[in-house]
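In this view, the complex is presented without one of its protein chains, the others remaining in place.
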Amino acid sequence: MQSTPLVEIDKVVKRFGYHTAVHSTTFDIVGGEFLAIMGSSGCGKTTMLRMLAGLEAPTEGEIRIEGLRSNELPPWQRDTPMVWQSLALFPFLTVVENVEFGLRMRKVAPAERRKRALSWIDRMDLAEFAGRNIAQLSGGQRQRVALARSLVTEPKVLLLDEPLSALDTNLRVRMQSVLTKLQKELGITFVYVTHSQSEAFSMADRVVIMSRGRIEQIGTPVEIYSTPRNRFVAEFLGSANVFEGKIESIQGALMSVHSPILRAKVPVNPLRAFGIGDIVSFVVPEDRLRILPKHDSTAENCLPAKVIGEEFVGANMRLYVEAESQQEVRLLTSHGARSGSVDVPNRVALTWNPGDAYVLPD
Amino acid sequence: MLLWQLVFFAFPLLFLIALSFWQVRNFRLEPALQLGNWSYVLGSESFWIAYGRSWLYSASATVVASCLAFPCAYGIAFKLGRNAQRFAIFLLVIPFFTSYLVRVYSWQIFLTDAGIINALLEQVGVGTVPMINTFFGTLIGYLTLTLPLVILLQFFSLVFVDRSLVEAAHNLQCGRMRTVFEVVIPSARIGLVIAALFCFILTFGDFVSPLYLGGGAEATLPILITDTTKSGQQWPRAATIALTMIATLLAVAFAAIAFAYRTRGK
Partner (left out) sequence: MNVDRIISWGLRLYILAALLFIFAPIVASFVFSFNSDRFPSLPLGHFTTEWYEVTFSDPLVLQGFRNSLLVGVIASLVATTLGFGAAYVDYRFRFPGKNLYLALALLPPTIPVIILGLAMLAYLSRVSLSGSVWSVILAHVVMCAPFAMAIIRLRLSQMDPSLEAAAWNLGANEWTALRTVILPFTRPAILAALFITMAVSFDEFAVAWFVAGLQETLPVRVLGFLQGQVSPRINAVGTVVFIATITLVVAAQLLLMRRAAQSAPATSDK
């Protein structure tokens, strides 16, 4: 990977009339990486991608591609091919004509561009369809044509706008590995927009999580999963339980956090120094919670709760319990843990080791 | 409705075919089966001149109208907001239903040697430009007839063009103008061809513009028909002319539709 950033997004803001789609955002994209931008609809991820492609211009701030300011650069003067959610294949052209379109715009000679287009079509296992009309291809085949069309010009950056969302699950999983392999082989940068957490986390080197126009966190999938920065990210990841309390005291590496229903000791987070009296949120991952048959109100890290549901998850079982104030908490435990040791009406206590909790920095 | 259309629409047209074989004797129409009308008409030099002229006029009108209409239709489809679009369509539909005849007459106000345009040109010092009784006049008349329809038909096909195709083309280094020719027009091909076809059909069958704005000295087929019918009372001959018109238009229509709907690649 190169050390100088390929794309720099510098305090970029995008407004549509009175609506701010992207608040001041700054981050870099490094050459050769697979970057995923993830979030639910309306979070600004597609707007961000479109600004990179030149289909929208930033209202404020600057986008630099290879060090050059690109705000005013129209799309046709950029080298940022995009794979569209709807694929946007030209229905009035054949497969090979679609693929060589970009080369034709760059005035590559007919023989040369046909050769390059056909070699990419071959690489995508579509050789026999080269002369066909795209309407005759299946969804997965059209996907590959769209990929070939964007990659035939050998760009440095490929933009992808939820390209797999229209495919069925099997195909989607297969295409995910096709894409990851391709990116590693070619060594070019992929900027991949998706609303699916599993897609982003399984394919990307780094993930940008966006919500309502702001970046919530950037990091590798492992980083984000193990150390979410704030409540939004933690809850977005789905399998985390967030508790709140006020810091009563700090003893070295541990803090005492109190709330009306809970007394807990949580580890200090080196990323942020809180003071006594601050309200903090902390997370206990679902596979770190244990069930006790009875609540001990004198113990720390112990919370009364009521079991309200359970779910098979492969070899484990997920329990849904309701703590005080109707907060739903999830536990992942092995099958044996629950049977027999719980009394009616399913009142239990949750507990965990202090070291397993994690304080959210924001 | 079927009955009505059959009786009053299909039958008269079919009757035309029969009529073309009849004859006129002593100013009276007699049923017959003779080819006299056909041989007269098809052998007549003035017929073929008028036929060729009709073709020339209609073809040029079609090209001119399509080209002039396109920027307008494109602008309405791509550059106007929803409400402005609706308003533009609203306005365009109106002249479609107003009297073509009176509009053609009104153009005389503008186009005659003593008319408005020439008065303005005098002021500017350009002098008088003869516009009426020329092909230019006929063309203006044709445009008055067809432009609203062509703009509307082109608009309806342009507005359904998939915008992401346009963005994809831009994304692949296709500049603005080039995208219009490479992507927008091929995507809207069917509607554009149909608009042109209607333009051709309308102008091919129109006698008002060539007569009142073009001077009428150079006859097109429709003028020939009105002359033959009204002054000559030679209905069978008029019928043969009409039938050649229909045959021509059918051939053009089939060719146009085949062209519009062909797909690339098997």
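Here the chain labels run A and B in written order, and each chain numbers its own residues starting at 1.
The rule we apply is simple: a residue touches a chain if its C-beta (ideal position, glycine included) is under 8 Å from a C-beta of that chain, and two chains touch if they have at least 3 such contacts.
All values derive from a computational prediction rather than experimental measurement.
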Sole residue of B:Leu35, B:Val63, B:Leu91 or B:Ile190 that reaches the chain not shown, by the stated touch rule: B:Leu91
For chain B, residues in touch with the removed chain: 1-2, 4-6, 8-13, 15-16, 19, 68-69, 71-72, 74-76, 78-80, 86, 88, 90-110, 112, 114-116, 119-120, 143-144, 147-148, 151, 176, 198, 201-202, 204-208, 212, 222, 225-226, 229, 235, 238-239, 242, 245-246, 249
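As a convention for this text, only the chains that are shown with their structure count from here on.
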Whole-Å gap between the CA centroids of chain A and chain B: 58
Residues of chain A that touch chain B when the two form their complex: 53-55, 74-77, 79-82, 84, 86, 88, 90-95, 97, 101-102, 105-106, 131-133, 135-136, 149-150, 153
Residues on chain B engaged by chain A in the complex (per definition of touch): 162, 164-165, 167-176, 178, 183, 186-187, 189, 263-266
